[in-house]
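Read through the structure below, which is laid out as structure tokens, and then see the notes.
Only a single protein chain was left out; the remaining protein chains are all shown in position.
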Amino acid sequence: MYVAETKLRVRYAETDQMGYVYYGNYATYYEIGRVEALRRLGFSYRALEEEVGVMMPVLELHVQYKAPAFYDDELRLQVIIPELPQSRMRFEYKLYNADERLLNEGYTTLAFVNKSSGRPCRVPEELKKVLLPYFK
Amino acid sequence: MYVAETKLRVRYAETDQMGYVYYGNYATYYEIGRVEALRRLGFSYRALEEEVGVMMPVLELHVQYKAPAFYDDELRLQVIIPELPQSRMRFEYKLYNADERLLNEGYTTLAFVNKSSGRPCRVPEELKKVLLPYFK
Amino acid sequence: MYVAETKLRVRYAETDQMGYVYYGNYATYYEIGRVEALRRLGFSYRALEEEVGVMMPVLELHVQYKAPAFYDDELRLQVIIPELPQSRMRFEYKLYNADERLLNEGYTTLAFVNKSSGRPCRVPEELKKVLLPYFK
Partner (left out) sequence: MYVAETKLRVRYAETDQMGYVYYGNYATYYEIGRVEALRRLGFSYRALEEEVGVMMPVLELHVQYKAPAFYDDELRLQVIIPELPQSRMRFEYKLYNADERLLNEGYTTLAFVNKSSGRPCRVPEELKKVLLPYFK
């Protein structure tokens, strides 16, 4: 299992007229969490797309909303990679506010797709290598 | 069961560098579908918030992505209300492109919350009344 | 001069906690207005990118905000092409609500860029041809 954390500050643009962060914007927060989780492993998602030629479209998204986030809140996003990816990769998320209240939790499943062929492929070796130490 | 359909045109702003609609933007599409589904029943979500004083935050979101939508695609969003709401309301979604390909499907569960007290409440009578004919 | 109009409905996602449409979202409305203005000429911006291989990045954006748009408002966006484009193309915008109140006005200047070379180019003949009748 691999766990990483990212800090996020709620932007004005992300609120809606309820005064809450709009429910669809957490998908963006989750994406930021994924990318930062990988960056801390020394792995760049950008380089995966640009250099390895593999992209990772999302196959499934699930969010359970427990409490709202508000404008200017500083949030802590915990991202968990629960298993070594093969042809798919699962990320789990827990988002907390500054009072350590769990605001929402969710998961995404992502595929690996070859950019030039547009076809699914297996986890790139570059990614597998940095994850392997956490799954022994 | 109540079923309604809405047409949507993909905006440039909604695409990402994969050339697909960004995965989080489907939550916005689903919201549009909900509101239009209710509008066709003669029910205004805006009036619910403004006049009845009830808002409907999302408790749960689930999306299964099967194929991407592209810029300028004309999409057809089918929204299903499968059961008469009590303290919660479920909406189901199926999004199709112009070739009748199912792009994604999902569901949301929403609560009813009294705007002034901030507390959960039961389905407002105004909404129940317009839905009742579909659940006999 | 060429003038076209588009109808828009404000989405919940586009509001902010002031209860207004977030000021940055009008750039998206303007983009929709541009694309629909061209579509009414029988010209597809999508085909321009995909088939002609020319894209139109924005060089300049100006917005003057006079009154806010609110959730669920039905808006009327007037788009004006004031002159025949050469190496750049100017669009002007006036956004009205259902009470015919002018909410904001603005303009954008766009360039023509060859997608494969990444270099600026002149207005594609396909676009010039459909605009010409309006500039005699």
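First chain written, first letter: the chains are A, B and C, and each begins at residue 1.
One rule holds for everything that comes next: contacts are C-beta pairs under 8 Å (C-beta built on N, C-alpha and C of every residue); 3 or more make two chains touch, one makes a residue touch a chain.
Model, not experiment: these values are computed from the prediction.
Screening C:L59, C:L102 or C:L132 for touch with the missing chain picks out C:L59. Screening B:D16, B:E50, B:E105 or B:E126 against the full complex identifies B:D16 as the residue touching the chain left out. When the missing chain is restored to the complex, the residue among B:G24, B:P85 or B:G106 that touches it is B:G24. Counting the whole complex, the residues of chain A in touch with the unshown chain are 11-13, 27-28, 31-32, 35, 44-46, 49, 71-72. Taking the complete complex into account, residues 17-18, 20, 23-28, 31, 49, 55, 57-65, 68 of chain C touch the chain not shown.
Seen from chain B, the chain kept out of the figure touches residues 12-13, 15-19, 22, 24, 71.
Quick note on the criterion: only the chains that are shown with their structure count from here on.
When each chain is reduced to the mean of its CA atoms, the one lying nearest the mean of all protein CA atoms is B.
Copies chain A and chain B of the same chain sequence form an interface built mainly from equivalent positions, shared numbers / all numbers used being over half. One rotation lays the C-alpha atoms of chain B on chain C, and its angle is 180 degrees to the nearest 5. Inter-chain centre distance (chain B to chain C, centres taken as mean C-alpha positions): 28 Å. Counting partners per residue, chain C has 12-13, 71 as the residues that reach two or more other chains.
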